[in-house]
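The structure appears right after this line, and notes come after that.
Here the complex is missing a single protein chain, while all its other protein chains stay put.
This part shows subunit A:
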């Protein structure tokens, strides 16, 4: 699929009709979302034929985009059930199948190999455990409403993914993110792929201007090899 086509299809998705400010619900615009996924696939082979999880999927922009790029299995997770239903409709409108789970990211329990005792891992036939998710894509809350929300997402992403985590974070927090990823969350590498302008729409009544442009970084984190 061509980039323009992907961007066009993502632009047609229904987005949060009544965004919940405390959950930082603003959609990833089609321009950013399409480039994020396109880079993940074309530069790193991280989407097509993979198991992709979208953390805080909202109305499903990144999940649907991953399915359009032919991820083999897409799992979207969000704390807000209304958004999940919209994500489901968005996928159905494009005749795509994505799986959705209603959960708080910080309480999510996806089977990860670290939680399984080493002696069980050696005998794979009896307890063939492993990390199912290849790639996590996310546009997490920036943590402006609830401190640390972005870090909860990042640390869970790095636990669950076996290949890579793609995420957006405010450019102003770049050094902090890098330090936290490498020291706190056990990333093998943390790289800013590009800087983008993120137009926060007037979803928030307290914003005076129609749209507030902020600088965000597109990150790629690689987890330490699991076991």
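In this section, a contact is a pair of C-beta atoms (placed from the backbone, for glycine too) under 8 Å apart; a residue touches a chain by one contact, two chains touch by 3 or more; residues count from 1.
Rule of thumb we're sticking to: contacts and distances are computed from a predicted model.
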Query raised in the report: When you check the chain that is not on display against UniProt, which of "Short/branched chain specific acyl-CoA dehydrogenase, mitochondrial", "Multifunctional methyltransferase subunit TRM112-like protein", "Dynactin subunit 6" or "Rab GDP dissociation inhibitor" does it turn out to be?
Result: "Multifunctional methyltransferase subunit TRM112-like protein"
Query - Absent-chain contact - pick from A:23, A:36, A:51 or A:138 - result: A:51
Report summary line: Missing-chain contact among A:13, A:133, A:158 or A:177 belongs to A:133
Report task. Against the chain that's been left off, what residues of subunit A make contact? List them. Result -> 49, 51, 72-73, 75, 79, 81, 84-85, 88, 97, 99-104, 107-111, 115, 124-125, 127-133
